[in-house]
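A protein chain is absent from this complex, but the other protein chains hold their places.
Entry: chain A
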Amino acid sequence: MKTFIIKFLLLLGVASYASIAFAQSPNIKLIKVQNPRFNSGVQIGDVLQRSVALEVNQPYTLSKTDLPAKGRSADGIELKDITLAATKAGDKNRYTINFSYQVFAVASKPVRMQLPKEILKFNANANPLAAEIPAWTFWYAALVPENIENAKKMMYPQHHPEIVNITSHQTKLCAFLALLTFGLLGLFYINADGHLLPFMNGAFAQAYRRIRKTPKSLEGLKEASIYIHQALNKTHGTNLFADDIEPFINKNPKFSKLKDEIYAFFEQSNALLFASSAMYSEQHFGHLLKLSKRLRDCERGA
């Protein structure tokens, strides 16, 4: 194998040298060889342009009869068109030759192809010259994959996509939404100041709303106390006095955490309503407002 590679490289070197020999004739000067820009992805029907420009010393002229014939076809490459432009520049003739090749090869997988080498001949009186335009290789790309088959063979019976079981997710979502709704309703129920629903209009809720609208004065302070008394009476079912607080708490245990505050309220209220030395106090008013709100929260089971 190694020997083969060495031989191949030697042959390639000799061939290159011959080509260069043509090009290196002092009477011929190769100015330009322009091949297609891409050497891959070429498909059937594609047209590949190749342009060659060269100068020859006079008296040499290009032999037009030796130009490749239009329509020549070999190895899947057809010379579709060839144009020649000749000019004179001093003692030199300049030629520009455009080759148009069209690919007609058929293959089911990529194939290495080439634009054929072209030999241009120049005549003079005695010693003709030839210039060889080397071949240009490229990769032919198949239009369809090699293993393409009839679509019918590739068809599968139609299946519904597998349905993911979302019952547990639905259950969790419903539970979450129910909890969320319940929580929001609870917060709304506990904190709402208005009586948007009938069960939000408890005795202490009413008292709280009325106290908030009560003017901040001694008379207002007395009224605020009265509102709380009225709410206590309403909740208890009969008049509630300091001696009845214990039975009241036993009857309404949801107020048990405010037992001490209720006792304190009765003391303050008695002093306010029945003692001659009652005075207005902003702090007292705020305390009544706060107490009525806390009683309302208890009433709503917060």
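FYI, a residue touches a chain if its C-beta (ideal position, glycine included) is under 8 Å from a C-beta of that chain, and two chains touch if they have at least 3 such contacts; residues count from 1.
Heads up, the rule we're going with is that contacts and distances are computed from a predicted model.
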item	value
UniProt protein name of the chain not shown, from "AAA family ATPase", "Carbohydrate ABC transporter membrane protein 2 (CUT1 family)", "Nitrite reductase large subunit NirB" or "Anti-sigma-K factor RskA"	"AAA family ATPase"
Which residue of A:Leu187, A:Ala242, A:Met279 or A:Ala302 touches the chain not shown here	A:Ala242
Of A:His229, A:His284 or A:Arg300, the residue in touch with the unshown chain	A:His229
Chain A, residues in touch with the chain not shown (by the definition above)	222-223, 225-226, 229-230, 233, 238-239, 241-243, 270-271, 273-276
